[in-house]
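Missing here is one protein chain; the remaining ones are kept as they sit in the complex.
Every chain is named by a letter (A, B and C) in the order it is written, and numbering of its residues begins at 1.
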Amino acid sequence: MESWIVKNLWLIPALPLLAAGLSALLPRPFRKASATLAIGSMSGAFLLSVVAFVHALKNSGPDSAKEFFNFAWLQFASGDVGVLKLGWVLDPLTAVMLVMVTFVGTLIFIYSVGYMAHDENFTRFFTFLSLFAAAMLGIVIANNLLLLFMSWELVGLASYLLIGFWYHKPSAAAAAKKAFITTRIGDVFFLLGIVWLYHETGTLLFYDNGNGCLEQTALSKMVTHATVGGLAVSAAIGILIFIGAIGKSGQFPLHVWLPDAMEGPTPVSALIHAATMVAAGVFLVARTYPLFEVTLPGLAGDSAATVSTALQVVTWIGAITAFFAATIAVAQNDIKRILAYSTCSQLGYMMIGLGTGGVAVGMFHLITHAFFKALLFMGAGSVIHGCHDEQDIRKMGGIRNYMPATFLTYAVGMMALSGFPLFFSGFWSKDAILHAAHSWSVSHIPFYLGVAGAFLTAFYMTRQMALVFWGKYRGHERPAVATKTPQLLALKEEIEPHESPRVMTVPLILLAICTVGLSLIGTPAWPWFQDFLGSHHSEGFTKDTVQIIMISGLVFLLGVGLGVGFYGYVKRKTASEPDPLERLPLGMHTWFAKKYGIDELYELTVIRFNAWAARACAFLDEWVWGGVVAIVSYVTLAFAWLNRAIDEFVINLGFDRGCERVSRGGSLLSRLQEGRVQVYLRVLGGALVVLVLFLIWGGGK
Amino acid sequence: MLNQMTLSFAIIAILIIAGATAAMTFRNLVHCALAVAVAFAGLAFAYLQLNAQFVGLAQILVYVGAVAILIVFAVLLTRGGEAAEKKVFSASWIWGGAIAVAVFGVLAWAIQHSFASQREPLPEAGASVKQIGTALMTKYVLPLEVIGLLLTAALIGAVIIAMREEDKSK
Amino acid sequence: MADLDQIFVTLKHWLLGQFANVLPECWLPIISILLSLAPILIVFPSFFAIMTVMERKGLGRIQNRYGPNRVGPFGLLQPAADGIKALIKEDVVPRAADKLVHFLAPLVLVVTAFTVYAVLPIGRNMVVLDLDAGLLFFFAVGAASELAVFMAGWSSRNKYALLGAMRAVAQMVSYEIPLILATISVVMITGTLSLPQIVLAQGTYAGLLPDWFVFTPWGFAGFILFMIAANAEANRSPFDLPEGESEIIAGYFIEYSGFKFALFFLAEYVSLFAISGLGITLFLGGWNAPFPALAFIPSWAWFFIKLIALMCLFIWTRGTLPRLRQDQLMNFAWKFMIPMVLINLIATALWRFIDAGLTRWFVCGAIVVIAYLLLGRGLMQGKKIAKRTYRFAD
Partner (left out) sequence: MTPLAGYLLLSAMLFAIGLAGALTRRNAIIVLIGIELMLNAANLNFIAFWRFGPNPEALTGMMFVIFAIAVAAAEAAVGLALIIAIYRHYKTTAVDEVNHLKG
């Protein structure tokens, strides 16, 4: 059953890794070489993933056995338990993720050739990109929680390097640090979860012919144990792992790093926030889903299973994030920050989907979102590129006349994100989530939050579109250039935005096509995708499906209408004008703009506490340990003094005597060798004579 | 034929001794170099006469062709070429001469009284280049490699030693 | 036509027989050696005389002027006139000069130049002494000439002379290495140092071409390298820095006049013939005829035909190429010639061990050509080679 592709799944991450290693060795001028290397390896990985996908398609189905390939990695203790086995798994989940990541990744690579064209650290950038892609693919194919964790950390590292790519900008460096540390917080819990899981099940392999940690025996073993508060061990571990996911995919408490991460180059934002890194969290939950969903009655075979605690946590966190990130996004002015917050909220949706509807729902939104969010980010990048690195949407406007291709593709992305009914993938995926949330047995609040979030999404996307693409260009506050003198024309050239090069627009167009096309594979009418992921009970267009569709369509129209009302008609003349939303009651707008002051909150609590702890440690170090050390040192000093005294008055005297004699003898000897070669030679000759004489008379016979 | 042998031997011996003595006594260094070249050539003839054709020619190639030239270059590079120095012999040359004479004395005495030198010469014994080549490539291949290494090292070393060191002024 | 081919050999034996009647036994070896030396001492100087005329006329043609054309028919008697002039000219020796060395230098030079011919097979069975290590002998004696050059330059007590001598010696030493290494490849193939045997090894004919070593990849490269190095050894243009008239008036023999000066010229040309003869022997099949059909022409004739051809090549080179600079000279020797020759050795070894067939042609050819291209590129980096332009008098 082990086919070639399953055995050699490792090739997929290996290719970009190789590219990273090679281009790390390339000297700076070899720009083309490194770009070719990265893109070539990535597209190679894409082809392989397509092969894998086809393979997965062949033996997919409701009861498709997971295909995996395990091998013993290292022997840390004697016996069979002491063998640490790694491996990779190929199931629909992996296949879909592989294709998505490699495809979007390839497009982003190509795009960044254009975007980074003027950067002198071109090769370094591609090295990091390839490393990132390799790590991400490693996460995707891992069949072992440890392997997954390693790749996970690698992703963290790569994202750190990429966000801080322009490390000379202090803000970028700070953002990189922030991202790294924040995600670390989540990873600590993740690691705890791993350790606990290993303690419980004795294996970290997901699937291992029945003794994997995600398989029946282990699960039942875990779910039967209960820890504090009657929480099942499985649920507890699930929550720990989920915290890791929170950190990575910027869910509510740990989302702070994500908007700041916009300091990185835009392709990086696209890669990290759209396609891969943040999706990693969702993917992690999806991968370990059995751990989450398992419950005692569920094991007992009770079909109307109660929802496990872990899933509830997932859902609530998702719902909160979905709503509240959307509210923040409303009031942002940085084009990329808006997208970042919307990413947060979309991830929240995915979490809701996972929590309420199962793997398929969440994953479907993940995939669609990956495409249109990558599209949006790259479009934003193209806009920024065109407006001479201007990121403030208030300073833009009327761009659509300057860069039509970007405008159209961006519009498609916006439609998808804000859920334009029936034609765009985003609509269907979000709709599925809402539907799942609506039919959730625990509570309906997530549903309402989701709907509100959808409304806000439509609203702020409309706002962004209006500010960026409509109206007139506000980039230069100076009067428009009328006279036609050449230098003024040149000035015009320089200040007016311009369309991006082909290498940047073509990926946009491709992505736009995919964005529209994907909507065909997940509709309730023909839920091929959900069936493929194999955990779906579709009932076609039933009454409440239609009802949900109506609702979300309505919500969309409302949002767009409001947006147009606020920003479409009242065109802002200058960049400095106040935002119409600021007229909202009780200073909500300021709250939004301040992101609920969560950063400040952390500043006040966590970081201050941290600093305080550090100071305490310093104090301890200085006075307690320092004191001990000082005492020890004094004792040592005393000994040293004693030694010295002994040396001085006992040993040295004796030595001096001896040395004098030796030196006198030496000076006597040195008379013989005053450095004249010929004298030595003479001695040699004499010695020869003596020797021969001795031979003749003495030893001769 | 023997008298011819001895005749040529005498000529060669005189050539060698004269060359060597001249090389050791002339005041002008270049003359010394030329004289020693003569001595080397004489030695080469001696080898030829001893049927050591290859060695003899190698002797000329290496000593007359290379070493003598080297010496000449060194002489000119150390400004020894122009005028003869005032003091040619070192202060205590008596000692040196005495020791040299003593060495010759004992060696000659030993040669005269050693049984080895009483042996009569064998009939023709020679070595063709082919034999030498095979010997070098089979039995003596390791020494050959070592010599190659040594020569390379000597080449590089000589270049580096004689290279003009950057003046410390800068 | 064997008798015509062997005519000189038979003549010598006949003369030897005549002497045997009148002289005691022990003299015969000396007589025979003298009998073989005499023709060399007669033929090559006269060849030198002809060559001077040829060269001057050829250079004249190349430089678009008449050569010597006054003395005798077409100026053919020019060398005789020069000889007489040199003989009756006063022999000036600088006062400061080191008399003895100054006197010895030209003699040593001429002697070494002539000694070299002892091992050169001028025709079938026409070699003075067939040494087992003939090639080594050739180079050993040739090496001795460097000392003579130095003697000449140093003893004249003239800064130009010393400069020229130093240049000459440095140049000879550096170009001796590629010279010898280039010949080594032939030795590797034939497995002998004796020149007559090397000639015999090239005596056969393979289809259209004779089995001369110049018709193999390594042989071709080796021949060209050998000729370049020989050109430098003989201090001829474009390597004539040691006697560059425009820089150091005549180099190491600036202070010589009259007959000694002529001796220097003689020695130079004679050694040039000798080294060309070596080239012929090693690469051009010695005295072998290029085609079996032409074998009726006697071997010594072939040798001289080839010699004249090479002489024309030398004259042509001299008339064509400008003089190098000292650093260019050294760079060329150490950065191009020596690596090239070493690579050629490798190619030869492969040729020796790959059995006959097209493969070894391809392999060796590829090695040589690639090495040439790479080295050439490497040396030509960043150099601007302007196209030469010609101006004709009209």
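A few remarks follow.
The working rule: a residue touches a chain if its C-beta (ideal position, glycine included) is under 8 Å from a C-beta of that chain, and two chains touch if they have at least 3 such contacts.
In this text, all values refer to a predicted model and were calculated from it rather than measured experimentally.
Touch, as defined at the top, links the missing chain to these shown chains in the whole complex: A, B. For chain B, the residues in touch with the chain missing from this view are 5-6, 9, 13, 16-17, 20-21, 23-24, 29, 32-33, 36, 39-40, 43, 46-47, 50-52, 54-55, 58-59, 62-63, 66-67, 70-71, 73-75, 77-80, 85, 87-91, 93, 95-97, 99-101, 103-104, 107-108, 111-112, 116-122, 125-127, 131-132, 135-136, 140, 143, 147, 150-151, 153-155, 157-159, 161-162, 164-165. Chain A meets the missing chain through residues 674-678, 681-682, 685.
Everything below uses one rule, namely that only the chains that are shown with their structure count from here on.
Common partners of chain A and chain C, by the touch rule above, are B.
The most central chain, judged by C-alpha centres against the centre of all protein C-alpha atoms, is A. The greatest centre-to-centre distance from chain C, using averaged C-alpha positions, is reached by A.
The leading chain pair by number of C-beta pairs in contact is B-C. Separating the centre of chain A from that of chain C, both taken as means of CA atoms, is a distance of 77 Å.
Taking the mean of the C-alpha atoms as each chain's centre, chain A and chain B sit 78 Å apart.
For the pair chain B and chain C, the distance between mean C-alpha positions equals 29 Å.
For chain C, the set of residues that touch two or more other chains is empty.
Shown for chain B are the residues in touch with two or more other chains, of which there are none.
Only residues 90, 95-96, 99-100, 102-103, 106-107, 109-110, 113 of chain B touch chain A when the two sit together in their complex. For chain A in complex with chain B, the touching residues are 678, 682, 685-686, 688-689, 692-693, 695-696. Touching chain C in their complex are the following residues of chain B: 1, 4, 30-31, 34, 37, 41, 44, 53-54, 57-58, 60-61, 64-66, 68-69, 72-73, 76, 81, 128-130.
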